[in-house]
Each structure stands twice: as structure tokens, then as C-alpha cells.
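Let me give you the structure first, and then I'll get to my questions.
Then we have subunit A:
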Amino acid sequence: MPHLVIAKLLTKSAARKPSTRLYPAEKRAPPKGARGRLVMKQIETCVFCGVCGKKCPTRAIAVKRTDKTWELDRLKCIVCGECVEICPKDCLAMEGEHATAFVAKKIETHVQKPKPAASDPT
Partner candidate 1 sequence: MKTALLGVVLWLIAAPLVGGLLAGADRILSARLQGRVGPPLLQPFYDALKLWDKRGGVVNRFQNFYMVAFFAFVLASGAIFFAGGDLLLVIFALTLAGVMLALGAWSTHSPYSHVGAEREILQMMAYEPMLLLAAVGMYLAGRSFHVNALASSGIPLVLQLPGVFLGFLLILTIKLRKSPFDLSASHHAHQELVRGITTEYSGRSLALFEIAHWYENVLLLGFVWLFFAFNPALGVAAALAVYFLEVVVDNAYARLTWKVTVRAAWIAAAILGATNLAVVKLLLR
Partner candidate 2 sequence: METPLKAQHLVIFLLLFPLGPALLLAAVRGAGFRRLLVGAGAAATAAASVALAAVLPSGETLWIAFASPFADQAVIVGEIVVTLFLLAACRRIRRREAWIPVVIAAQGLLLGWAEFGRDLPPVATPLYVDPFSALMAAIIGIVGGLIALYSPGYMADHHRRHPEEKDRRRGFFFLIFLFLSAMFGVVFANHLLWLYFFWEITTLCSFLMIGYTGTEEATRNAFRALGMNALGGLAFALAIVLAGTSSSAPTLEFARVAAPGAALLPAALLAFAGLTKSAQLPFSSWLLGAMVAPTPVSALLHSSTMVKAGVFVVVKLAPALHGTRTGFLLALVGGTTFLAAALLAVTQSHAKRVLAWSTVSNLGLIVACAGVGTPETLWAAAMLILFHAVAKALLFLGVGAIEHRVGSRDIEDMGGLIATRPRLAIAMIVGILGMFLAPFGMLISKWACLKALADHNLLLAVLLAFGSGPTLFFWTKWLGKLISVPSGARASDDVVGDERLALSVLVLLTAGACGLFPLAAAWFVDPWILGLFGAPLALLTRSNLLIMAAMLGMLVILPAISFLQPREPRRVPPYLAGANAGGDAFTGALGATHAVSLRNYYLADFFEENAIVRTATGLALLLTVGMLALA
């Protein structure tokens, strides 16, 4: 029976540069369309309809129309992108970069600045 069948592969590997990606020293750009992390791209255009929150399979998003806040609990988000697809105002985006680890739990809150009183009396 043949022994050391793997020897060729081993020597080749030893002779070549290791295939390791040296993260975090070298970062690789994620491919287009990769689902890395959900971000609130533009809170300004959000209309606080709450569909994103309703469609989110893990209820990671809480939308408060009254305070004009949009909150994301990243602990819950499964990066599915459902909310991004559903948002009628295209406020949300899925970035290729992954979200980094964190030590303290917190809710990411985005508040819409009160719009300059567009006095349109209709």
C-alpha cells in the first residue's frame, strides 16, 4: 500500500507562500453584494413607517415614529437583508464589511434631526 501519498502536497505547501490571509494586518475587500452588516444609510429620508421592523425575522429593529428614532439591536440581527429590501425609502444598506465585536451591549440609535420647519400650511 502506498505510504506518504500526501508528501507531494506537503512539500508543495512548504515551498509556497502560506495561503493564510493575514487578517487583521491585511484586510480583504468583501465581494460585491456580500452581507456583512446592516447600516442605517440615511436617517434623513426615513419615514418611520416601521416595515423594516415588522419584516425583520428577529425583531432587531425598533422604530418609534413619535420620537423619530430608528433603533437597531445588533445582538439580534441575523444580517438577512430583508429590511434593506423592504425599505421603501432606501434608507438602509447592507455593507460588505462585517460588524466588529464589542464589549458592552448597546442599542444603536439613530435619531432624525427635526427638519427645518418647512412651514407649508396644508
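Selection rule: all candidates are chains of the complex that A comes from, given by their letters.
Just a few scattered comments:
We adopt the following convention: a contact is a pair of C-beta atoms (placed from the backbone, for glycine too) under 8 Å apart; a residue touches a chain by one contact, two chains touch by 3 or more; residues count from 1.
Bear in mind the structure is a predicted one, so any value in this text is a computation, not a measurement.
In the assembled complex, subunit A touches candidate 1, while the other choices in 1 or 2 stay out of touch.
Considering their complex, residues 3-4, 6-7, 10, 13-14, 16, 18-20, 22 of subunit A touch candidate 1.
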